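As you look at this complex, bear in mind that one protein chain is not there, while each of the others sits in place.
Think of it as A and B in the order they're written, each chain with its own count starting at 1.
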Amino acid sequence: MLTENLVALQVVVPLIFAPVCLLLGKSRHAWACALTVSWLALGIATLLVTRVATIGTQSYAIGAWAAPIGIEYRVDMAGALIIFIIAAIGAMVMSYARRSIEHEIAAENSGYFYACYLLCLTGLLGIAATGDAFNMFVFLEISSLSSYVLISLGTTRRALTAAFQYLVMGTIGATFILIGVGMLYMMTGTLNMMDLAQRLPGVDDTRTIRVAFAFVTIGVSIKLALFPLHLWLPNAYTFAPSVVSAFVAATATKVGIYVLLRFFFTVFGIHFSFVAMHVGEILMVLAVVAMLVASLVAIFQDNIKRMLAYSSVAQIGYMILGISLATSAGVTAGMIHLFNHALIKCALFLCMGNIFLRLGSVELHDLRGLAQQMPWTMAVFVIGGLSLIGVPLTSGFISKWYLVSAVLDAGLWPLAVLILLASLFALIYIGRVVEAAYFSKPDPTAKKVREAPASMLIPAWLLIGANLYIGVDASLLAGIARQGADILIGAGVP
Amino acid sequence: MQGPLGLYNYWIVIVLMMTGFYIVIARPNLIKKIVGLFVFQTSVFIFFITMAKVEDGTAPIIQEGVNLYSNPLPHVLILTAIVVSLATTALGLALVVRIRESYGTINEDDIHVQDEAS
Partner (left out) sequence: MSAATTLLTCVAVPMVMPALIAALHRRPNAREAVSLLGSGCLFLMVFSLLDDVRQGSLPAIDLVSPVPGIKIGFAVEPLGLMFALLASFLWFVTTVYSIGYMRHHHEKRQTSFYCYFAIALGSVMGIAFAGNLFTLFIFYELLTLSTYPLVTHAGNTAARRAGRMYLGHLIGTSVILLLLALIWTWSLTGTLDFRAGGILEGTVTPGIASVLLVLFVFGIGKTAVMPFHLWLPAAMVAPTPVSALLHAVAVVKAGVFTLLKVSIYIFGIDFLGQIPATQWLMYVAAATIVLAALFALRQDNLKLRLAWSTISQLSYIVLCALMVSPLGIIGGSVHIVMHAFAKITLFFCAGAILVTTQKTRVSEMTGIGRRMPWTMAAFTIGALSMIGLPPAAGFISKWYMLLGAIEVSQWVAVIAISVSTLLNAAYFLPVVYIAFFHAPPDAPDRVDINEVKEAPMMILLALGITAVGTVALFFLSDLPMALASQLVGGSR
């Protein structure tokens, strides 16, 4: 009984508890509530993944209104993977959050913070769970609106402008998606994704569908910060509270990529998207430029959170590159990197949170000699950084391996060289931080700091542990990703 | 009515949309940006609602002797979208208030200057 409702519970549980957090207000109970719900969501997600793996795609009719009339929630292997990583990141981030939030957010606002966090979680999980195009738009907006609020809670006033900038860009993106969905409805008379996929081939040679495709693509590209539509991202990640940077960086853009996958492969179909509309070539060029340019920009950043933000733009390039190949191997590589990057970036941003808690700054020159004082935190940074570079035995290497072999399978060896070149840039920007923290003499006037508390170190180390585990044995992840990719690609073939 | 102006509702949508979009991009005043955003979103709502109109159809309420109705579904969808849009606008305005409190201005260029200086 319960297992059949897992799909709905996944979304509904955090939604219901969001207002509860608000009522609990500034007490620690709000945090306890958010923490419990986050772990509950992770538990549900784990059950869901196992269920999808054993039984197959899960479908759920909301309010018992059968699709295509009613709203259908539909979780296949691709969606389950996304749900799992979101829930896992959510649980880690919430376990970490208490000390950091007490430090960075005024006590009277903490109730709002936890409520918005749960709403954001709801939205993100909802996007991955729903099988309805309009419902996806609604969840996208739930997650976006709450993340604007979360970002605006940052410690400096620049968080406000960053949130405003994100709000404007994000709303334009969402409206573009809305237009696209409207046009699809106009031509097919349905909003259910599977239904859309069946009806579209009959009308896909019309201008309306092509325009709809363009609107959806651009709208989603803004949401996932595809170069050159990434301008909102660096400021948002830099000025948001540390916990929010970690959560949003690990989940929001990833979900954007999932939306793109859904529309390209499930709704429009691989033939229309990649053969008729040539979106593969366009995305490939943008992805490569993102990889190289954003990595290069990251090298010149002195604020490490901003550096990591640009690195995120570059890493999104890797994922999009895999997807743009439109092969099973390419999409698998994209999904593996999506998962791994979430782990890596979350750990790195949590590490920044630790440093900010003790040092009050994440500027490069304040970090000199920090490794002596915060060895465990900096060790997280080093392993996370190595993973970003793609050193063997870390998950980043696995991503790179799959991506490069996918590119080589497609016969595009110059791209392989560019991918590896971009990882060298990662070596430089990570190297700068390591050099400062480990091999520079601290400023004599700088204050002595202690290591971060265990409650903040353990979640970061759990993420690093998962990261290393995947680096040594990625067969489980690769199997799930391959299954997801095959479902996506197979679904598009009429 | 035929010809290029036959689908005049779309022309209205396009004009509104571009007006809104232009305001968002070109105006440094944050309030005006929000207004532009709102106009931009509203144009899409009009697009949905006019799309639902079936020629010679009546309002979708079951009545004796009527068998041609306009499509009610887009109306429902837009009701949701309006809520989203309202929330966005409210949040945007709240942010503008906070920005005004901490920067003393709502002009994007002035804010930029202050950020550069700090």
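Note that in this section a contact is a pair of C-beta atoms (placed from the backbone, for glycine too) under 8 Å apart; a residue touches a chain by one contact, two chains touch by 3 or more.
Worth saying up front: this structure is predicted, and the values here are computed from it rather than measured.
Within the whole complex, touches from the chain that is not shown fall on A. Considering the whole complex, the residue from A:Gly43, A:Pro228, A:Gly360 or A:Gly431 that touches the absent chain is A:Gly431. In the complete complex, the residue from A:Gly56, A:Pro228 or A:Pro392 that touches the missing chain is A:Pro392.
Screening A:Met378, A:Val404, A:Ile464 or A:Ile487 against the full complex identifies A:Val404 as the residue touching the chain left out.
One chain is missing from the display, and on chain A it is touched by residues 386, 389-393, 397-398, 400-402, 404-405, 408-409, 413, 416-417, 420-421, 423-424, 427-428, 431, 435, 438-441, 471-475, 478.
Simple rule for what comes next: only the chains that are shown with their structure count from here on.
Here the spacing of chain A and chain B, counted between their Cα centres, is 28 Å. Within the complex, the chain A residues that touch chain B are 134, 137-138, 141, 145, 148-149, 152, 157-158, 160-161, 163-164, 167-168, 171-172, 174-175, 178-179, 182, 185-186. Of all residues in chain B, only 21, 24, 30, 33, 37, 40-41, 44, 47-48, 51, 73-74, 77, 80-81, 84, 87-88, 91-92, 95-96, 98-99, 102-103, 111, 115 touch chain A in the complex they form.
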